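Note that this complex is displayed minus one protein chain, with the remaining chains in position.
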Amino acid sequence: MPTFTLDELARRFGLQARGDAATAVHGVCSLSPGKPGCIGFLSNPRLRDELATSLAAIVIVTPRHADAARGAALIAADPYLAYARIARLFDPERDFVPGVHAGAFVADSAQIGAGCRVAAGAVIDADARVGTDVYIGPGCTIGRGAVIGDGVRLIARVSVAARVVIGARCQVQAGAVLGSRGFGNARGPGGWEEVPQLGSLIIGDDVEIGANTCIDRGAIDDTVIANGVRLDNLIQIAHNVRIGEHTAIAACTGIAGSTRIGRRCMIGGAVGIAGHVEIADDVILLGRAMVTGSIPKAGVYGSGLPLDDAREWRKTVARVRRLGRLEARLQRLEKHLSLNAGSQDDDHSESI
Amino acid sequence: MPTFTLDELARRFGLQARGDAATAVHGVCSLSPGKPGCIGFLSNPRLRDELATSLAAIVIVTPRHADAARGAALIAADPYLAYARIARLFDPERDFVPGVHAGAFVADSAQIGAGCRVAAGAVIDADARVGTDVYIGPGCTIGRGAVIGDGVRLIARVSVAARVVIGARCQVQAGAVLGSRGFGNARGPGGWEEVPQLGSLIIGDDVEIGANTCIDRGAIDDTVIANGVRLDNLIQIAHNVRIGEHTAIAACTGIAGSTRIGRRCMIGGAVGIAGHVEIADDVILLGRAMVTGSIPKAGVYGSGLPLDDAREWRKTVARVRRLGRLEARLQRLEKHLSLNAGSQDDDHSESI
Partner (left out) sequence: MPTFTLDELARRFGLQARGDAATAVHGVCSLSPGKPGCIGFLSNPRLRDELATSLAAIVIVTPRHADAARGAALIAADPYLAYARIARLFDPERDFVPGVHAGAFVADSAQIGAGCRVAAGAVIDADARVGTDVYIGPGCTIGRGAVIGDGVRLIARVSVAARVVIGARCQVQAGAVLGSRGFGNARGPGGWEEVPQLGSLIIGDDVEIGANTCIDRGAIDDTVIANGVRLDNLIQIAHNVRIGEHTAIAACTGIAGSTRIGRRCMIGGAVGIAGHVEIADDVILLGRAMVTGSIPKAGVYGSGLPLDDAREWRKTVARVRRLGRLEARLQRLEKHLSLNAGSQDDDHSESI
């Protein structure tokens, strides 16, 4: 277990320190209750009171909370970011011993760069090119001619299909499928016929992809995930989708074919986005949002009817279904009182 | 194919029998039409009439339906539970021959208990500890230092990440990912930075986990799945979630980070639960419910607008969007008639 002193951490991460310079930590902890010998952080000001009772040996705080710290403290403009960087010191999974395991299957024509680890049960097909310092975990399958950038980590059982390109320093969790066939089907006289998906999937640098997430290859052109994108678990990205730089998408979200999503968007969990729409930069979609059309401008968007007691919910559904009648009744009253202001509210439906 | 007589079943499972004690069954069947030589059950009283025509050799019924059975019957307070136990006699997949397949890759420092089967293509990393009578199916990957309890069955291609702990007698379906990295990202000056996920995932005893379900490890503390929990397929459980004993969750549900779910909850399919909320014991969430806040008390909850003819649906959406105007029109009428009771209905929005 590595150990670091307050002084060492302050110097290494360029932070100001308060308290005993020799205070040592060997791991991380939550602020409350905290753990002796560990480092925690305060990023949510509402939890400030926890500083007084935390058992953490060192806490990372903003300048304005520095005085509230009981013991040793590191002062950072962004404590969560400082924590993220310091915590890497204690991550036991980051390092690996280079080498190709005897139980890995690497095609003769595949190229593997220096410093790579290929674990048991991994299969690398012909003409694949793997950069340097890459970790290919157990059970991964790398298709023919796929290209994997330097420093990539494929944790376990990741499938990279033929000709897919992955940039440098990407991390992909177990079970993800990169470059599966897009859902292209043409109606033939005897039923659906397969439309070959001849495009590929191009993933930029520093992208993270979650467990069991699927990204389809393009039909003709490529599906593109730009630099710095963050994808959580169980996400579906259909063929020809393009996702802009630094956009983050939470779990269970599905994006239909040919949709384009801008840069720095934040997309909540279980969002559904229709195909062939365009979403501007800096759009925030709340969880479970239902997106049926383009979003041309930055902003925060949501949809759906949140939870209710089931009996109340059923009444609400019935009331919503009576809305047409409610409008008619109101109009009748207005007419009766010669106050008809609602005639423009005919049943012109939304363009969904 | 094993065969059992009415008499044997009655004795083995402590049930009362009616009819010919020598009636033999070698498999299970639905009540209608039923199959000769097989055993079926009646648990839904509305299907009682099927007893008269069922071809089943033996039927399991409650005392009040015993007279309606045509032939041999077993009488049980809970026929479905009795069926569940009897059906195990006919399950061809429960047994396995112990041994480590020559095509499995087990690290030298891993410990494998007595009576275990490790199938071809399974990979067990250093310092993992596997209990007794465990089945590790083909293509499973067990990370460094993971702990797997006695009698666990990992069907195929299950990934257990480093240091994850699984209790006794759990069953995990193919493709599940246990202990993937939580979706922790901090904004840095150049884009998202990875927040190491240093907690683990602790799974209790007698837990079932479905195919391609993902459970993230904790960020600092652990993600915890208590004893007896049932998780269906394609479920997402984010970091630091805690799920109480005997809670059952249907497929496609997603639970965001740090949420706590009580004991004995029943959560329907495709439910979405926001992060950092608390759900009480014995809560029932209907399918597709959208949970944006805590649920402090037991009950049945639902949400969403169910299906409609598409044209009617579009009209309904338009009407819902006109609700603000409808309220204004009504208020105008009330004012006109000096009956204004609606002034409290200003547009104070929900706290979603």
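A and B are the chain letters, set down in written order, and residue numbers restart from 1 in every chain.
Keep this in mind: contacts are C-beta pairs under 8 Å (C-beta built on N, C-alpha and C of every residue); 3 or more make two chains touch, one makes a residue touch a chain.
Here the structure is a predicted model, which is why all the values come from computation and not from measurement.
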- Message: Just to verify: which one of B:R11, B:R64 or B:R85 makes contact with the chain not shown?
- Response: B:R85
- Task: With the full complex in mind, choose from A:D150, A:D221 or A:E278 the residue touching the hidden chain.
- Result: A:D221
- Message: I'm checking contacts with the chain that's been left out. Which of A:G40, A:G131, A:G149 or A:P306 qualifies?
- Response: A:P306
- By the document's definition of touch, the residue of A:A68, A:A280 or A:V317 touching the omitted chain is A:V317
- Message: Take the complete complex as the reference. Which residues in chain B touch the chain that isn't displayed?
- Response: 27-30, 40, 78, 80-81, 83-85, 87-88, 90-94, 101, 103, 119-121, 137-139, 155-157, 171, 173-175, 206, 208, 210-212, 227-228, 230, 232-234, 245-246, 248, 250-252, 269-270, 286-288, 302, 304-311, 313-314, 317, 320-321, 323-324, 326-327, 330, 333-334, 337, 339, 341-342, 345, 347-350, 352
- In the full complex, chain A touches the hidden chain through residues 105, 121-123, 125, 139, 141, 143-144, 157, 159, 161-163, 175, 177, 180-181, 183-188, 190-196, 198, 212, 214, 216, 220-221, 234, 236, 238, 252, 254, 256, 272, 274, 284-286, 289-293, 295, 299-306, 308, 311, 313-323, 325-326, 329-330, 332-333, 336-337, 350, 352
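In this section, only the chains that are shown with their structure count from here on.
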- Item | chain A and chain B: spacing of chain centres that average the CA atoms, whole Å | 24
